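For this view, one protein chain was removed and the others were kept in their places.
Presenting chain A:
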Amino acid sequence: MSGTWMTTRAWLLMLPLLVVMVAVIGWPLVDTVGLSFTDAKLIGTGGNFVGLDNYTNMLSSTNFSRTLVTTTLFAVISVAAEMVIGVLAALLLNQQFHGRAVLRALMILPWALPTVVNATLWRLIYNPEYGALNAALTQLHLIDAYRSWLGEPGTALAALIVADCWKNFPLVALIALAALQAVPRDITAASLVDGAGPFNRFRFVILPYLAGPLMVALVLRTIEAFKVFDIIWVMTRGGPANSTRTLSILVYQEAFSFQRAGSGASLALIVTLLVTVLAVAYAALVRKSAGSAT
């Protein structure tokens, strides 16, 4: 069989997928780009062409810069915490001990819960009048009066990050655990014979095996954290005083609450661009680390 026929056949086999991709991703994207140059409303007429106005207005607004800072803070801190806690949990669950299977199954639970359920749960925990967190902290004498965790700008974002970590570290742990189980026993045994301590064994023997899969987890989680919407919408709706408003909430308000579809589209594209840049940068890192591991 000739090479060109193989290529043609490959393309033919991929054709249905390509058609679907163009229909569900390509066309809406093109449509959104077109929309972002107009002053279209969500309902009603198509709107007039306004050039780059939506972009310049959005990028120069204090709302945007403030929201970008909040989103970045949220993404960086929560993803970093999820990576650390996830790896530690994986190392723990990789040990042989009684009840390990039960613990592994339990760990998946937060991740399997729908985000809205998770958010409602944490709202109850943080409740300023009857919440479990206040009760626990006062009984431990760590605070002397009940506090409004989601009502103060200083603590609201931190409280959201904790809730997000609780939900998402299991994903990192799961990926890390799978990678850990691929580490050959004889290598870890050899490092023990050579006298490597626990830290060195982790750093030089185990981590190279983890690096690739953890990079994948890092990319996935960063992209998701950057787009965070539901957990924040349920818990604070961006408050108090907009201190927890992220980019996705800004897109939602602009496009749906205020019905400015054009302006909302431009903002959504800015967010898409930011996330794409992050993803490409990470992908380059993954390739590099994959190269160094082998």
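Everything below uses one rule, namely that a residue touches a chain if its C-beta (ideal position, glycine included) is under 8 Å from a C-beta of that chain, and two chains touch if they have at least 3 such contacts; residues count from 1.
In the analysis below, contacts and distances are computed from a predicted model.
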Matching the hidden chain's UniProt record against "2-oxoglutarate oxidoreductase subunit KorA", "Glutamyl-tRNA(Gln) amidotransferase subunit A", "Nitrogenase iron-molybdenum cofactor biosynthesis protein NifE" or "Extracellular solute-binding protein" returns "Extracellular solute-binding protein"
Missing-chain contact among A:Met58, A:Leu150, A:Ile206 or A:Val251 belongs to A:Leu150
Quick one: say which of A:Gly86, A:Pro170, A:Pro213 or A:Gly238 touches the chain that got left out.
A:Gly238
Using the touch definition up top, pick the residue from A:Ile43, A:Ala105, A:Leu142 or A:Val193 that touches the left-out chain.
A:Ile43
Need a quick check: the contact residues on chain A for the chain that isn't drawn.
41-44, 128-130, 148, 150-153, 236-242, 253, 256-259
